[in-house]
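The following block contains the structure, expressed as structure tokens.
With one protein chain held back, the other chains of the complex are shown just where they sit.
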Amino acid sequence: MSALLEVEGLRTHFFTKAGVVKAVDDVSFRVERGRILGLVGESGSGKSMTGYSILGLVDEPGRIVEGRIALNGSDLTRLDAAAWRKLRGNRIAMIFQDPMMTLNPVLRIDTQMVEAVLAHHAVSRQAALERCRAALARVGIPSPDERLRAYPHHFSGGMRQRVAIAIALLNNPDLIIADEPTTALDVTIQGQILSEVQKLCRETGAGLIWISHDLAVISGLADEVCVMYAGRIVESGTVAEILENPMHPYTRGLLDSVPSRNTPGRPLSQIPGMTPSLLKLGAACAFRERCPRAIDPCAAAPAVRDVAAGRTLRCVNPVA
Amino acid sequence: MLAFTIRRLGQSLFVLVVMSFLVFLGVFAIGNPIELLVNPQADAIERARATAALGLDKPLLEQYAVFLSRAAHGDLGRSFVFNIPAIQLILDKLPATLELAFCAMVISIAIGIPLGLVAGLKPHSFIGRTIMAGSIFGFSLPSFWVGLVLIMVFSVQLGWLPPNGRGETVMLLGIPVSFLTLDGLRHLAMPAINLALFKLSLLIRLTRGSTREAVLQDYVKFARAKGLSQRRVIGVHVLKNIMIPIVTVIGLELGSVIAFAIITESIFAWPGTGKLLIDSINQLDRPVIVAYLMVIVTIFIAINFVVDVLYSVLDPRVRLGAAAAAH
Partner (left out) sequence: MSVAVEPAATPAMPAVREQSPWRRFVAEFAESKLALLGLAMLVVIATIALTAPWISPQNPYDLAQLDVLDSKLAPGEQASSTGKTYWLGTDDQGRDMLSGIFYGLRISLVVGVSSTVIALAIGLALGLAAAYFGGWTDAVIMRIADIQLSFPAILIALVLLAMLGQGVDKIIVALVTVQWAYYARTVRSAALVERQKEYIEAARVLALSRPRIVLRHLLPNCLPPLIVVATVQVAHAIQLEAALSFLGLGLPITEPSIGLLISNGFQYLLSGKYWISFYPGAALLLTIVAINLVADQLRDILNPRLKK
């Protein structure tokens, strides 16, 4: 049985006046049904753009230049606009970071939910409303009727994000892409939402890609992890493997900069330097300037290789 | 909602009273008021009589009170030139001006909003840039000059349209209107287009600007991520958001269209209040000026009030008092 989502060699470039920005540069991963993949990276590492590419929402001046995106075996990059539209919100759904901005402030909640159903299913408005009520109940919003008639600004941040999640679930998608949905929320709400999303995933059997810059969140939530840097995946594997035995120097650096209860008093180390500009990626490994383990062969950008079952690495001089 | 409306109504009335006071001051208190209210050709005896009759020897505030009470009853003096009540003169000519203004607004909305949408959705395309360049031209044109050019081309050279006057009228709900007759339309065409030009350009630019900002917003991306058709994304999500500033501007511009009609009416000899005003200024027919000002001020305040209420209907964030549903 093929994976739910297979991404191979995805490249999304932006053709700007200043030059070509390689936002996503040779990204490959798989997501299985009912499993959660975490996509970790700093801002500018290309993780959000990967999500948009999967949905076909890359705007001018960017476009997918190369790669294969297979949902249940069929390649999405060959689809025309109408076919894409049928897919979005239906088989693949996305949850965005800031729900105040993503929910239209002048339209009621029921309008915004019902239209998501009616765009893909020819049912009556009543039937669509029923579905919305069920979805709201599933994300833990009580007395949905009152909420449905309200406007987004009547809700708190956590509530709005639940609505956004409910909208994502409306058409029972096979794949959900969540782009930092809890970043804008405070910690307690974050925890609630995380556990609810995890539960929903297991229940519905949908695949979930959770994009975040927060390693701690990913470690508590995901099954597999891909670490991204400067548009490339530098390391991937199961959460346990990555956390206990990181091989790429970048991953190692990230983990070392996180304070941990296990090693109190240890001075936090930092990765020196700055993220490189995506415009000026040369032929060398993108992390070379900042890597404590850089050696001469790093001048030629390393390719991705499988180092074990389900474990990939893009480095010629890994840690351990 | 009701509280908001009542509050706005109160504010409007307040402004109306303030404006009436300013008009009163401007006309009755500056200079020698008797000059303004009595026929300039009257002699000294008539002036003395008029002064007493008009109560001009009374204190200012009392005069204002008299003025206000008379105004409330619709008495704003008699025209020197026509010797009929000024208010009647104004009201006679008002339908012509309103018809012209209305037609101009319809033209500018019907053409302006669609063109602005196109220019906003494809700002760097050829058609987008052409529309924008055209719109700059449109509101740079001095409207009186455009009127002249229109007359030059369509009346003098081509002889298709009459250069002045209003056409045949028919009664609609007791008001004479000319857009229902062919002759009326022929007379309306040039003045209405002339008046519409400026607003049209403004509307194109406003719609384009709002559309450009709106499509960059996250809710548009989210709407597309839900798989909504482009027509719904633009027609519902974007349009409802840009309608708010546009409706506001249209409402406010309606008042200014009525004012700009003064120029158009002068050029095309359109028998409306604008032409009446200019003639009155030149002939020193002050009661008519006063009556015009009061009527215009009232119309403006009414328009502003309606726009405010409409704004709160369109933008739910403005409505206070709705119970905010929290956690």
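Going in written order, the chains are labelled A and B, and every chain counts its residues from 1.
The rule we apply is simple: a residue touches a chain if its C-beta (ideal position, glycine included) is under 8 Å from a C-beta of that chain, and two chains touch if they have at least 3 such contacts.
If you're wondering where the values come from, they're calculated on a predicted model, not measured in any experiment.
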item: Chain not shown: contacting residue from A:Ala83, A:Ala137, A:Ala240 or A:Val258; value: A:Val258
item: Given A:Leu215, A:Cys285, A:Cys298 or A:Cys315, the one touching the chain that is not displayed; value: A:Leu215
item: Sole contact to the chain not displayed, among A:Gly41, A:Gly158 or A:Pro302; value: A:Gly41
item: Residues belonging to chain B that touch the chain removed from view; value: 15, 18-19, 26-27, 30, 132-133, 136-137, 139-145, 148-149, 151-152, 155-156, 163, 212-213, 216, 252, 255-256, 259-260, 262-263, 266-267, 277-278, 281-282, 289, 293, 296-297, 300-301, 304
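Keep this in mind: only the chains that are shown with their structure count from here on.
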item: Where chain A and chain B are represented by their mean Cα positions, the distance between them in whole Å; value: 53
item: Chain B contact footprint on chain A (complex, rising order); value: 55, 57, 85-90, 93-94, 96, 98, 101-107, 115-116, 119-120, 146-147, 150-151, 153-156, 158-159, 164, 167
item: Complex interface listing, chain B residues touching chain A; value: 217-219, 221-229, 232, 236-237, 240-241, 244, 314-317, 322, 324-327
